[in-house]
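A single protein chain has been omitted from the complex, and every remaining protein chain is retained in its original position.
After this line comes chain A, so read on.
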């Protein structure tokens, strides 16, 4: 969930709890005030009626409310003595509503000419159920209004505030150690963002430096190994020219030579990867993949034939890629070599070239682990003689050539190369 929506959801949830609580408190506070002012009004009415009675004693005969808002009825002295002024809620039949409606009533006792009268003054009152309905309605509107406001505010305000954050995240998403571009930082007034940007920048710089140092190290180490390797290999070759070796000496020599050769191949492959990753093959031309593959298949046919494998080229369309021609050769031949190495005798290897796509398929029992096959020095079930760098090199080539190299398994192993989107 996006932070924006998260806060919005959070707010709307909290409001859903807080608004009813506030509404309850508000309702009672308001009602209290309403009663208070009504009771004051009733008290005032009483004084007015009393002063009216002084002028006109016929008023004392008004025993029913009728059109007025008071009634006066005689009462006994004993009752009157005990009586105290009370305000109470009661129901009264209303003509207009044709129903009993709540009214506020003041019951009091007055004394006129030694006679006691009970006086009741009423005023119509708010209908609580109506009030509650109205209030709930208003509150619902308020709630939706608030949530809407929060969403709009969040979207416009927060989106703006968080802009530097998203800018940074988008750059980090596209960030590659082997092709490190400096981050474009948007300075803001928000300390946290600036701090985050600076920290990430520093973190990336250290990483890039470490990565480069490591890359440099591999390259330097490989270079430095070339000379002693050359010397040792040549010395052993010269020794092998000696005609007086007995078989066991020759065996030792043979083994030493083979292992040195392996070391040499490893070293050269590592150097090649370094060079590819350092973009030292930067000259690009339109490479005709159909033509290149045709030539390579001719080159590999004898080898494939020796292992009883059949190399089939299926041209479904033309494919040209803008890339370094040497790298194209390395890429395609590494994939063919890989297929030859890992296909059981008597099977065939299909190379399918369609519009903009190269695919090589060979039979296999079960899928390979996508996560590791392109890693350096990963070896499947193959012999210990392989360097385990062939697919890593192919991946490196495709990555610097704006191509994607993918592996899928659908009953057979398929390596596919497409142009990067």
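Points worth noting:
Note that a contact is a pair of C-beta atoms (placed from the backbone, for glycine too) under 8 Å apart; a residue touches a chain by one contact, two chains touch by 3 or more; residues count from 1.
FYI, contacts and distances are computed from a predicted model.
Remark: of the listed names "ABC transporter ATP-binding protein", "Response regulator transcription factor", "Succinate dehydrogenase / fumarate reductase iron-sulfur subunit" or "Sarcosine oxidase subunit delta", the one matching the undisplayed chain in UniProt is "Response regulator transcription factor".
From the options A:100, A:306 or A:377, the residue with contact to the unseen chain in the full assembly is A:306. Contact with the omitted chain, checked across A:253, A:373 or A:414, is made by A:253.
Among A:159, A:341, A:376 or A:419, only A:341 touches the chain left out of the display. Screening A:112, A:262, A:376 or A:416 against the full complex identifies A:262 as the residue touching the chain left out. Here the missing chain is touched by one residue of A:79, A:223 or A:370, and it is A:223.
Even with one chain removed from view, chain A keeps its contact list with that chain: residues 223, 226-227, 229-231, 233-235, 237-238, 240-241, 245, 247, 250-251, 253-254, 257-258, 261-262, 264-265, 268, 271, 275, 280-281, 296, 299-300, 302-303, 306-307, 326, 329-330, 333, 337, 341, 383, 385-387, 390.
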